[in-house]
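Only one protein chain is missing; all other protein chains are in place.
Up next is chain A:
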Amino acid sequence: MAEAQNIPVGSTTAGAIAVAAEADSTVATRMSAPPSFDVADFPVPHGREEEWRFTPLERLRGLHDGTAVATGEGVKVAVGAPEGVTVETVGRDDARLGRAGTPVDRIAAQAYSSFESASVVTVPKETVLTEPIRVVVHGEGGTAYGHTVVELGAFAEAVVVIDHTGDAVLAANVDYVLGDGAKLTVVSVQDWDDKAVHVAQHNAIVGRDASFKSVVVTFGGDVVRLHPRVHYAGPGGEAELFGLYFTDKGQHQEHRLLVDHNEPHCKSNVVYKGALQGDEAHAVWIGDVLIEARAEGTDTYEMNRNLVLTDGARVDSVPNLEIETGEIVGAGHASATGRFDDEQLFYLMARGIPEYEARRLVVRGFFAELVQQIGVADIEERLLAKIDEELEASVA
């Protein structure tokens, strides 16, 4: 039976659990327009729509209203793949594009309507990679629209690391297609320069008995708005969506998630953790989980935790769980936003540990449990080093 938990701490956390009939699903209808590949099907948002109400439209550099025009060398993409993997650059008409999901908002549709070529990375069936596939997306200061497909055949196993660096205005869709029994871990690191704007929809379709692990790590950029979405192609699928963000002064980092339990006996586990510091640092987390009427045996949990390190930062955290069947294993959500605990600081300092070191311990501790679940050693190390770097910047 359903069990749920909601621990709002701080005024900007809200949560809801709805038991709804299929016809009036709020998760499905909260978007102001139905999904479409064509940007013309979406009106230009004015900012009061449910899906845009937290986003500073004026800082999107025109991605939302059609005025952002792609420049020649906007973004450079390089893919490094171990043997056995096929990497192709294909045109708009390639039949393999757009199979994992349809754009659900105007910017995703703009990206789909505007990209010129797409990258398709294919891991053939039963191929088990021992080295990660590395995708480097480097902003060269321009505007770009992108599309990437990562497809794993049945029982293939792969780790993909996507790095975003430099300065760019980028809107993109990323498709993950997992065959039956496939295992895919994707780590998407947003380590942009200060001015970058990055809006993307990630669509995963998880095959029968397949496992999908998404790790989203957001540090940089002016505005980063990511929308990972998961649905299942058969029973027995598993999705883990992990996220880690460090929102600095003036940054807007928004992570919106949807797990659509459209097949029976699937699992999902969502854990996003963020730290915020500085004036006008704004983190938004929207966690939508829908358990459809036919998805009996579903087991799902979602959690968002925020650690506010200084005054002036703001968190909006909204978990939504919608349940159309009671025949499930478990469903729950939790959201909490807390301030840095001065008593922890006192305790550590009373043991001789200098203030900076004490803060570092606490913040590393806050993220450590999540970092340990990534399962890619060099990424874990890099993230901890990056967290240290962020903290050092705050002390300086």
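Please note the rule applied: contacts are C-beta pairs under 8 Å (C-beta built on N, C-alpha and C of every residue); 3 or more make two chains touch, one makes a residue touch a chain; residues count from 1.
The criterion applied here is as follows: contacts and distances are computed from a predicted model.
One chain of the assembly is not displayed; among "RNA polymerase sigma-70 factor (ECF subfamily)", "NADH-quinone oxidoreductase subunit J", "histidine kinase" or "ABC transporter ATP-binding protein", its UniProt protein name is "ABC transporter ATP-binding protein".
Only one of A:165, A:344 or A:373 touches the absent chain when the whole complex is considered: A:344. Checked against the full complex, the one of A:169, A:216 or A:362 touching the unshown chain is A:362.
Residues touching the missing chain, restricted to chain A, are 341-344, 346-355, 357-358, 361-362, 364-369 (touch as defined at the top).
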